[in-house]
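Right, one structure below, let's go through it.
Here the complex is missing a single protein chain, while all its other protein chains stay put.
So that you can tell them apart, the chains are marked A, B, C and D in the order they are listed, and the count of residues begins at 1 in each.
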Amino acid sequence: MADLHFLANPARFRRFSQRVLPSLAFATVLMLAVGLYMALIQSPPDYQQGDTVRIMFVHVPSAWLAMAGYALLAGLGASLLIWRHPLAALMARASAPVGAGFCAVCLLTGALWGRPMWGAYWVWDARLTSMLLLFFLYLGHIALSRAYDEPERGDRAAAILALVGVINLPIIKFSVDWWNTLHQPASVARLGGPSIHPSILIPLLWMAATLFLLFVLLVLLRTDTEIDRRRLENAELQA
Amino acid sequence: MASFPLEVADLACRRGGRKVFERLSFTLGSGELLALVGRNGSGKTTLLRALALLVRPEAGSIHWQGKDVRAEPEAWRGRLAWLGHLEGLKGDLTVAENLLAAERLRGAPPAENRLDSALVAFDLPPLAARPVRTLSAGQRRRTALARVVLTQAPLWLLDEPLNALDAPAQSAFRTALKKHLAAGGLAIAATHADLGVPGRTLELA
Amino acid sequence: MASFPLEVADLACRRGGRKVFERLSFTLGSGELLALVGRNGSGKTTLLRALALLVRPEAGSIHWQGKDVRAEPEAWRGRLAWLGHLEGLKGDLTVAENLLAAERLRGAPPAENRLDSALVAFDLPPLAARPVRTLSAGQRRRTALARVVLTQAPLWLLDEPLNALDAPAQSAFRTALKKHLAAGGLAIAATHADLGVPGRTLELA
Amino acid sequence: MSGFAALVARDLRLVWRRPGDVAVVLAFFVVATTLFPLGIGPEANVLARIAAGVLWCAALFAALLSLDRLFAADFEDGTLDLLLLAPWPLELAALAKCCAHWIVTGLPLALLAPFLGVAFGLEPGVLLALAATLLVGTPALSLIGGLAAALTLGARKSGALLALLALPLCVPTLIFGSGAVEALATGGDFGAHLAVLAALALVALATTPWAIAAALRQAGE
Partner (left out) sequence: MSGFAALVARDLRLVWRRPGDVAVVLAFFVVATTLFPLGIGPEANVLARIAAGVLWCAALFAALLSLDRLFAADFEDGTLDLLLLAPWPLELAALAKCCAHWIVTGLPLALLAPFLGVAFGLEPGVLLALAATLLVGTPALSLIGGLAAALTLGARKSGALLALLALPLCVPTLIFGSGAVEALATGGDFGAHLAVLAALALVALATTPWAIAAALRQAGE
C-alpha cells in the first residue's frame, strides 16, 4: 500500500508504468518460454494421470492468482473509499476482469481435467464450488462497476461490494466445505497435497511466478488504458 | 466572530466531470432570502444539493455559525428544510399521513396542531385525507410546501418552489416565506419567476 | 358544416369518483390558441388527457373536422403532439436519440434536417449528444418541447409548457408556438403563467 | 409496422447502451441454477433427476426478474403516454415490448442452458432437448410475464390481484417444458410434450397482447 500511496497520482503512475512495462513484458515472455519448456517437455508424465497432469501447471497458479486478485480488489476498494485515491478506482476497474479471467482459466482447465480424471466435467466438490462462487463475486463486481452512467458511481459501488465480498469469502469457503463434507461426495481422485515430487513442484512454482508476472503486466497495461479513457472522456466533457 | 449564520466560501462543484461552478462565495444573515437565478443548467439545483451535503463539493467550505457543517452532518441536516424538483411524497399515503411521516422521519414528535396550521396555510384541509396519488400537480406541490413549513427548520432550501402553483397558492407561499424570514429564518430558493418577496439575488452563470 | 376543426361539446369527467368538470363546450379554429387556466385541481390536466383519449370522459363528444374522434382513435392520435407533466424521455438515450425514437414511435420516417431545426429552436445542439439523465430540469423540458415541435401535428396539447424554463427558453417556446399557429396549427395549453402569445382563455372552476 | 420495428429497435438500443444488462440476466441464471445443488446437496443422481425442473425454474425467475421494469420504466417517465398516443394499435406496441424482451433474455437463456445442464450431468441428447424446449417456451414466459408487468402498473388493488392470477399462468409452460425434457430422459413422448408447449406459446401470443394493451390503457387513465 505504501507504494500505492506514492503512485496514487495517475500522472506519476503513468510515468512509472511507462518505465517498467517494457522490461516487465520481456521478463514475462522469457519466463513463459522457459516455463512452458519445463512444464510441457521436461517434467515427467504422472504415473497415474499421464500427460493430463500438465494441465496442473496452469490450473493451480490460476487458482492462486484468482484468489489473490479478489484480495487486491478489496484493498483497492478500501483505498478508494477511505483515502479517495483516484488511481485505486482505475486500477480496480482494470484488475477485476484480469482476476475473473484467471478464475475462468482455473475453472476451465479444471473442467477439462475433470473429464478424463473423474469422468465428468463438473462435480459438486467443495473446492470447485467455492471457486465458482468466487467467479460470481467477480462477475458481480464487473457488472456493478459498469452499471452506471457516471463511472465514479460504479467505482464506489463496486468498492463497497469488494469489501463486503472479502469479509464474506472465508464464510462462503467455510460453509461450502462444510456442505460438501456433510453429504459424502462421490469420492474424488486427487494428488496428495504436499507430497508432490520436486520434478513437478519446481515447474509448478516457476509457472506460478510467471503467471504472477503476467497478472501484474495485464493489470498495469489495463490501468494505463483506463487512465487514457478517463482522460479522453473528461476532455470530451469539457469541450 | 462570524456575524452571519451561513457562510459559503469558494465552493466548486462538478457534475459528470464537468465543472458547474467554482469560487462561489456568499453569506446569509438571519431573516434573509437568497434567490438563485440563472439559465437552465447553470447549477442552481447543484448548489442547493451541495449545501445539503447531498452532492460532495470539489472544493470550498460551508460554515454555520462559524462551524464547518461537515464536522457534524447530522446536526446540520436537522437545520434544513428541503424542497426538491421531486416532491418526495408517497402516492399511497394521504396528504396528512405524508406530512406526519416526514416529521416523524426527522425524529420530531408529531404535533397535531402544527400539522393543522401547515395544512391551512396551503389550503389543504379538504385534501388531507386524499391519497397523494390522486392529487393534481399543484396540489402535490402544495403538500410538499406544507412539509417545509412543518419542519420548523432555520434554513429552507427550495428548488423552484412556485412550479405548478396557481395564484392563490403562490401568495400562500409568499406569506409562509415572509413569516419564516420574519421569525429570523433563512431561505435559499432557485427560481425562474419572481419570488415576490424582497431578498438578495445570486446569479449563476 | 363544421367551420371549426375542433369542437368539444358537453364534456364531463370524473376522477376517483369526484366530478371534475361537466358541460364543458368549446370550439377551436385553425391558428387558434386556447389557454386553460384555473386553480390547482380544477381539471386542466384532466381535460387535456380527455382530449387525448387517455382518460375516458363520462359524457360529451369531441369532433375533429366534423367527425367524432373516438370513431378513429388512431388517426386522431396521429394529429396530436403531447407534452405532459412528465417529459417522457429516456435517461439512457441522448437528446437526439430521444427525439428520433419518439418520431419513429409515431411511425414517421426520421428526418435529420427537421431534427436539427427543432434542436436549434431550443438551443439544444450543444446538449444533443448528452444522455438525458445528466440534464437539468429546464434542459429536459426543452428537449420535450423540441419533441413537440418535431411532431408536426396540427394540434398541440401542452401541460404547463413554461415549467422550469429560463427566460430565453420561454421566448424560444413563444416563437415556436407562434410559428405553429401561423401555419394554421391549433394549441391547447394548461398554464398558471402568462403564455405571452395572443389567444383565447378557458377558465376551469 | 414501422412503429413496431421502431419500438423493438428502441428497446434493443436501450439494452445495447448497457450491454451488461443482458450479461447480468444470464449471470443470474447461472447463479440461480448453482444455488439448487447448494441447497439440495451434491449427489449426482438426485441432481440429474431434478435438472430439467431446476433449469426451467431458474429460467422463469430470470424472466420475471428482468420483466418487472418492462413497462414500469415507461410508466414512470411518461413514455407510456407517448406509446398510448402513437397512431398505431397499442396491441402491436405490447407485442413489440415483449418481443424485445425475449430477444435479450429468452433467446440467450435457451442457448446458455445446455452448458449448465452439463454441471448436472445431463446427456448430450437431453441437453439439446432442453435448449429446444426453452426456445419454444420462453416466448410464452415473456408474454405472460409482460401481462403481469402491465397489470401491476395500474396502481389499483385489482391490478395487484390480477397479477396474482397471472403468476399461475406460467405453470403450464413450466410443467410441459420440464416435462418434455424428462420425457426424453425417461423414454416418454418428447414430441407430444413439445407440441403442447408450442401450442401454449401460440395461445399466449394470440391472447396476451390484447390483455396487455387493455392493462396499459387503464394504467394510463
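Assorted remarks:
Assume contacts are C-beta pairs under 8 Å (C-beta built on N, C-alpha and C of every residue); 3 or more make two chains touch, one makes a residue touch a chain.
In this text, all values refer to a predicted model and were calculated from it rather than measured experimentally.
Hidden chain, full complex: it touches shown chains A, B, D. Touch with the chain omitted from the figure is made, among D:44, D:107 or D:175, by D:175. Contact with the undisplayed chain is limited, among D:50, D:92 or D:205, to D:50. Touch with the hidden chain on the side of chain B covers residues 52, 54-56, 74-75, 77-78, 80, 82, 84-93, 97, 101-102, 104-107, 109, 131. With the whole complex as reference, residues 14, 18, 20-21, 24-25, 27-28, 31-32, 35-36, 38-41, 46, 49-50, 52-53, 56-57, 60-62, 64-66, 68-69, 73, 76, 152, 157, 159-161, 163-164, 167-168, 170-171, 174-175, 178-179, 182 of chain D touch the missing chain. On the side of chain A, touch with the chain left out of the figure occurs at residues 81, 133, 136-137, 139-140, 143-144, 147-148, 153-154, 156-157, 160-161, 163-165, 167-168, 171-172, 174-176, 178-179, 182.
Here is the rule we use: only the chains that are shown with their structure count from here on.
When each chain is reduced to the mean of its CA atoms, the one lying nearest the mean of all protein CA atoms is D.
Counting C-beta pairs in contact across A-D and across A-C gives the higher total for A-D. The distance from the centre of chain B to the centre of chain C, with each centre set as the mean of the Cα atoms, comes to 30 Å. Averaging C-alpha coordinates per chain places the centre of chain A 56 Å away from that of chain C. In chain A, the residues touching two or more other chains are 149.
Shared contact sites, meaning residues of chain D that touch two or more other chains, fall at 18.
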